[in-house]
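All protein chains but one are shown in place.
The first chain written gets the first letter, and so on, giving A, B and C; residue counts start at 1 in each chain.
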Amino acid sequence: MSAPKKVVLAYSGGLDTSIILKWLQNEYGCEVVTFTADLGQGEELEPARAKALMLGIKAENIHIEDVREEFVRDFVFPMFRANALYEGLYLLGTSIARPLIAKRLVEIAAECGADAVAHGATGKGNDQVRFELSALALDPHLRVIAPWREWSLQSRTQLLSYAEANQIPIAKDKRGEAPFSVDANLLHTSSEGKVLENPAEEFPDYVLQRTSRPEDAPNEPEFVEITFDRGDAVAINGEAMSPATILTRLNELGGKHGVGILDLVENRFVGMKSRGVYETPGGTILLEAHRGIEQITLDAGAGHLKDSIMPRYAELIYNGFWFSPEREMLQALIDKSQEHVSGTVRVKLYKGSARTVARWSDHSLYSEKHVTFEEDAGAYDQKDAAGFIRLNALRLKLIATRNARVKG
Amino acid sequence: MSAPKKVVLAYSGGLDTSIILKWLQNEYGCEVVTFTADLGQGEELEPARAKALMLGIKAENIHIEDVREEFVRDFVFPMFRANALYEGLYLLGTSIARPLIAKRLVEIAAECGADAVAHGATGKGNDQVRFELSALALDPHLRVIAPWREWSLQSRTQLLSYAEANQIPIAKDKRGEAPFSVDANLLHTSSEGKVLENPAEEFPDYVLQRTSRPEDAPNEPEFVEITFDRGDAVAINGEAMSPATILTRLNELGGKHGVGILDLVENRFVGMKSRGVYETPGGTILLEAHRGIEQITLDAGAGHLKDSIMPRYAELIYNGFWFSPEREMLQALIDKSQEHVSGTVRVKLYKGSARTVARWSDHSLYSEKHVTFEEDAGAYDQKDAAGFIRLNALRLKLIATRNARVKG
Amino acid sequence: MSAPKKVVLAYSGGLDTSIILKWLQNEYGCEVVTFTADLGQGEELEPARAKALMLGIKAENIHIEDVREEFVRDFVFPMFRANALYEGLYLLGTSIARPLIAKRLVEIAAECGADAVAHGATGKGNDQVRFELSALALDPHLRVIAPWREWSLQSRTQLLSYAEANQIPIAKDKRGEAPFSVDANLLHTSSEGKVLENPAEEFPDYVLQRTSRPEDAPNEPEFVEITFDRGDAVAINGEAMSPATILTRLNELGGKHGVGILDLVENRFVGMKSRGVYETPGGTILLEAHRGIEQITLDAGAGHLKDSIMPRYAELIYNGFWFSPEREMLQALIDKSQEHVSGTVRVKLYKGSARTVARWSDHSLYSEKHVTFEEDAGAYDQKDAAGFIRLNALRLKLIATRNARVKG
Partner (left out) sequence: MSAPKKVVLAYSGGLDTSIILKWLQNEYGCEVVTFTADLGQGEELEPARAKALMLGIKAENIHIEDVREEFVRDFVFPMFRANALYEGLYLLGTSIARPLIAKRLVEIAAECGADAVAHGATGKGNDQVRFELSALALDPHLRVIAPWREWSLQSRTQLLSYAEANQIPIAKDKRGEAPFSVDANLLHTSSEGKVLENPAEEFPDYVLQRTSRPEDAPNEPEFVEITFDRGDAVAINGEAMSPATILTRLNELGGKHGVGILDLVENRFVGMKSRGVYETPGGTILLEAHRGIEQITLDAGAGHLKDSIMPRYAELIYNGFWFSPEREMLQALIDKSQEHVSGTVRVKLYKGSARTVARWSDHSLYSEKHVTFEEDAGAYDQKDAAGFIRLNALRLKLIATRNARVKG
């Protein structure tokens, strides 16, 4: 294959993607365009611009964007409509950010006439898959370069040597290796690798990046009211806010109260198990509240159908199939269910837990008149239950009769 | 239909089932046999014997049994192998006890030649369905009597009058109405009705029966190690125990640390929503730990399949279909998956939460050698990922190409 | 409950619904409004008007409507987008007509101020459920009257006596009982009961109403080309037609060639098994052709997802839940998948079978360049398959290694 001429690189400004930047220049002699996104990871982005300039990137080739609102509105919120949990527990914080980054890479490539995109994910993880499936689904003719799968740099030492040989500045604290690897965005922080690689050992406290240890959280509970409109959070404690503002505010609350810490061994799409520590303070509150509002606004038919397809939906996102027909089909099903998922939920935050304690809605299907232990004024005729049970039992009775007959 | 001659009644010894007992005698002139089970509800059962005798039941017609081990071994544990949660949150504490009671009613009826069984569940709830589907699945020719659907006693006052007219003693604290209704067994305590009927109001603290408020739980976390063998818990902190003993011990631990409180609005099988407060201290720890051990011993194929059928399995149990071919088929699938679900999980209990912090097993599928960020000695060839991604992307590329073509 | 004042009756003009008409008048002293729909059952409807007038119905209370286009466009076609088959074989011809009839009953009731609707389905079948669930989902306050479950007419003789006593004319051929019961509309004819009640006996030839015996079909095959646009058939042999015209034409073709005969024992929603003979000549061709066009226009992700939810979708329609949130959610998923299901399929009709023999589309995802056994000019790199397989095998290898270790 001939060398690419112009490559759009997902660039964080850190050491690894700076090495990749240089390697692309050296290996392919190509023009490099950088894309750096503010996804709410909590880092200054302007240093990335300075560093890119210093590494020889033309000013017009440096793209730095705040995509936080798009991230929450078009990716996080649609996913939360599904109550998505991968393997029962993981809120998909890393998974859901990758398609957005890939989408912007592809769009910038189209705008600037690039013939390839590149990313800094390794060959062992899920992120390479998510980046590449998304990019190829959006532009099937684009080339995707994954330097970690191509180059011969095999160790930390080799990477550092390559950096030095190429005049890439190395922050002092990057000389020694980080004790674990971190990914962060507005939805979560994940930590994995190194000191976390033995799942039989509890993770050390210093792993936590944005969440208090429950033991260090306030001794008094705090309550938060979240208002939903058609499945999406639109206000906190009665105050309307944009999607990213809502998630930011919930992160502050959850972080303070030690909410949303998860220590998980999960199955990667590439076939191996890995252990991660996830902090999803705001997302954990949001999931709890969304379930709370669905409890009174979704009927059993809709709710059970959603529950039954959720694992598959979560798996698709985890595996990198955001831009696939089947994810979009499931999204259509989920979105259809949310037309009346509107109302308010009160959640209690305390020492690591977030628990729904109250919920109300103009769209409620809860009927006190039907359920009451008191006199119900004819709302419900208990005798109906006899017929209901008898017809539900009919096939079971026929089975029992048959089984007795063939044994007898 | 002619009157039943001999009826086996699920009898708690309380006021309501005592009224039913009398009503059966009065209404049908039939012989009544009582069955009172110790499911771990935490009440003395011998008073039920005295009361039954007093109400004219022959001594040989009074059956009082400790079924705790059978309950946990044959009902709770098989269900926990599935990580069953109804509507994402409910651990099915009431649902799972009903088929066992029904089974014993049917067995006693067969032993003593009764032609009917009776229960004290109302016509609005799920329990009537669970009792009757189970009973009819086990003996299709048996008659099931549900006095709450048949009699004309419409109010508390009428019930009390009936009791007085029939010399049924009324405990002083039963004169006034209970502020809510309670069901309890070794797996959980549920509270519903009355003061809990408004889901927009937080439940009052006095609702909690067996669990500390998280605010009142110890300020120091406590750790517990649970050992599993083929999916079932077999030891706590290294000490082997019987199933019921394990659940009892976990209840003590969870109750102390405020674990397993759930405030839920759920969908009943009979079509209405209801609000319940559930306390499942030991079960919540057990679920967390079971998931923890599955994380390292189940592969993705097995785990994802289990996840995908779980909602249906939980729904079947909730709806009363324990003794149905489809529940048994799903159980066969689940049990097949548990052959290697053996090992130990350490769970941290603190102020209302139970969280897995470590897990290890001889049956572990976790391979540090594959996942490591360090040099992996050839366990995994990162280049393989390129082909993996390219073939997974192929259909997405063909779609994108097609879509561009038909638009173009 | 007080008597209804005005009832809209689903009226066929036949003996049974004429008796119901009279019974409603006699029993409730209510005004009766009749609704007679042309669903393509192949009967003259004007006699129903004359008969209703004769039975004392006011002219303005007689509604006779041709709903064939609405039936096919809004009910049959959406269902065929799903390739719906109940229990693997049944094309749901009766099930899909009921919600439309119920919808018109409810609409007419609203227009004319009726407080009840009535139907002629018995208490043993599915149709009562379908009528009533649909009606109540559309107007929860409406009363639904099912005379077959209410009246005391227990035998054919009693029915005939009631007819005579009420001056209801009895067609000569209705004196004796029909040898089986028939339901028909543009999608199918079903026959059940009486001579068909023993599933161990082959149905007699005279059961067939609209389909040739395959043995009597032409000795030469015939080919038909069906063109689809976004999942719906829009043309036959290149000629654009309305939905009902398409189905009519396919019925003629299928009927001539003996296509679409099914002898089935199925599970009714009310808990029993029943045996039916179904003739769905046009629908069978349509299903075959729809699958044929999906084969080249749907990718694996979309197609397999559709396949996996189809049984549930079919069950919902069979059970009468057309107007339910979960059916609408599944429909949203299905409809989303059909955006590119456009193109043409050639089907060969011969002696009872309809088989796709060719299909083509501008929206095709079939890529001869990728699949060819010949030189593919680099479209596909066979080496990619090695990595694809190795990563798919990784978890299986880890399992095998573990299993050997714990056994060893």
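Note that in this section a contact is a pair of C-beta atoms (placed from the backbone, for glycine too) under 8 Å apart; a residue touches a chain by one contact, two chains touch by 3 or more.
The shown structure was predicted, so the numbers you read here are calculated from the model rather than taken from an experiment.
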Touching the absent chain when the full complex is considered, from C:A118, C:A137 or C:I226: C:A137
Chain not shown: contacting residue from C:E27, C:E43, C:D115 or C:E266: C:E266
Contacts of chain C with the absent chain, listed as residue ranges: 83, 87-89, 122-124, 128-129, 132-133, 136-140, 146, 148-149, 154-155, 181, 193-194, 197-203, 214-215, 221, 261-268, 270-275, 291, 295-296, 299-300, 303-304, 307-308, 310-312, 315, 323-325, 346, 350-353, 355-360, 365-368, 370-373, 375, 380, 382-386, 388-389, 392-393, 396-401
Hidden partner chain, residues of chain B it touches: 267, 270-272, 298-299, 301-302, 304-306, 309, 312, 321, 324-326, 328-330, 332-337, 391-395, 398
Interface residues of chain A (partner: the chain not displayed): 299-301, 340, 362-365, 367, 370, 380-381, 383-388, 390-392, 394-396, 398-399, 402-403, 405-406
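Quick note on the criterion: only the chains that are shown with their structure count from here on.
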Rotational angle, Cα trace of chain B fitted to chain C, multiple of 5°: 180
CA centroid of chain B to CA centroid of chain C, Å: 40
Whole-Å separation of chain centres (CA-atom averages), chain A against chain B: 31
Numbers and ranges of chain C residues touching at least 2 other chains: 299, 301, 391-392, 394-395, 398
